[in-house]
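Not every chain of the complex is shown here; the ones you see sit where they belong.
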């Protein structure tokens, strides 16, 4: 089984960066994978264009590069986790995990017995080296990240971090902000959010797992990494399109004005 | 039948701008349509993610905005033109048109009798106002642009411009450059390309049709419009993703350096 590059970076104490795919389009996913991220996450929770069949298509597309394919599953549900791992994902991001028990449910779903309860079946990830090899190594290579995105999760974060089978905590700043009453656009500089982030980092370190944070552009992501987070999303397909087309159109209008050509 | 906004702009002597969709993904197309372009072209010729079924899905997605849906067909072939117009496209861009006869084939395929030979059938575009209304107005609202992208086409451009049923000439700079021996990355400033552009503009004006040019970023597009082109593509989905993720990653690395955090 091919090694998980993100885990290897972590073993060396190095942070990893990832892209985010909400369109569920394999071609777009492949284009993004060529940006050179360590990982690319297919967002099956909020990615409007993502469905069960596009998950495997996107993983196949990403497999044309050496980027690690991850999937955010729609909810903390073992059969979703089972499916995406069978499809060849090297890890999952599990939303709305609020307790040690919930975290354990996610963590155990990522591991074959005796460590967990992942069901054996024809895995795409096993195609390259065979089922025996895959079953022997998958428990070590698969990443399981649980999302900390409610005040309840924050209160339980030290216990969540100790749940069996998980590799890290992943802060979801939008839902957490909404729940803490923090501004959706201002969390990056909000004291409450910074305190929460610090608490998550410490809980992760104490438990020997990895603190991660959903990003918000290059500058914020870099700042989060300086704080100690070891995985940040630094771009999404849909936002890159939105922002890129808006700024391109603006640049065009300005160039028209500079050229002295009237344009609405 | 709803009016074609691009044609209305042209009637007022105003240029129009458009986006370009190569992914064939309806969600991405809809996101792009919200950028505020006048038109959005689905590229069924070179758009790797585009297929027959995604053409209609993208047109339906674009229909959630007031952007005009256009399609570049795979070749100058009446049945492709028929399909995309039935699907609700308000115009076509037809590649590799090298003579008056070829241009007429495209132009007539866009018009119902007696002007042309478009076959009548259950058009999606007719859903809103009924088939009778659609057949009565479609010949006036549909745009047919033929691509000038070979030296042969350039030689025949004055005759091409007079072909029945066409609304404009659309320069494809990459293929034209390749054919003229002009650098693929330097055509925007190349004398031969500028001369060719000027000839196309004049041929179009003489024939009472509209000169159009495939774009290459905001600055070049603005310059082309200053020259007199009335329609330019100013952004594509795939290039926006490529460029946006690359520059975002670069910005992240610089932010890491500024923060004094080591990163490969």
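Lettered A and B in written order, each chain numbered from 1.
Keep in mind that, in the parts below, contacts are C-beta pairs under 8 Å (C-beta built on N, C-alpha and C of every residue); 3 or more make two chains touch, one makes a residue touch a chain.
Every value quoted in this text rests on a predicted model; they were computed, and no experiment measured them.
Taken over the full complex in this file rather than the chains on view, the one protein sequence occurs as 6 copies, with 2 of them shown.
Assume only the chains that are shown with their structure count from here on.
In whole angstrom, the spacing between the mean C-alpha positions of chain A and chain B is 37. On the side of chain A, the complex with chain B involves touching residues 14-15, 17, 19, 22-28, 31-32, 34-37, 48-49, 217-219, 221-223, 225-226, 234-235, 237-238, 240-246, 248-249, 251-252, 254-256, 258-261, 263-264.
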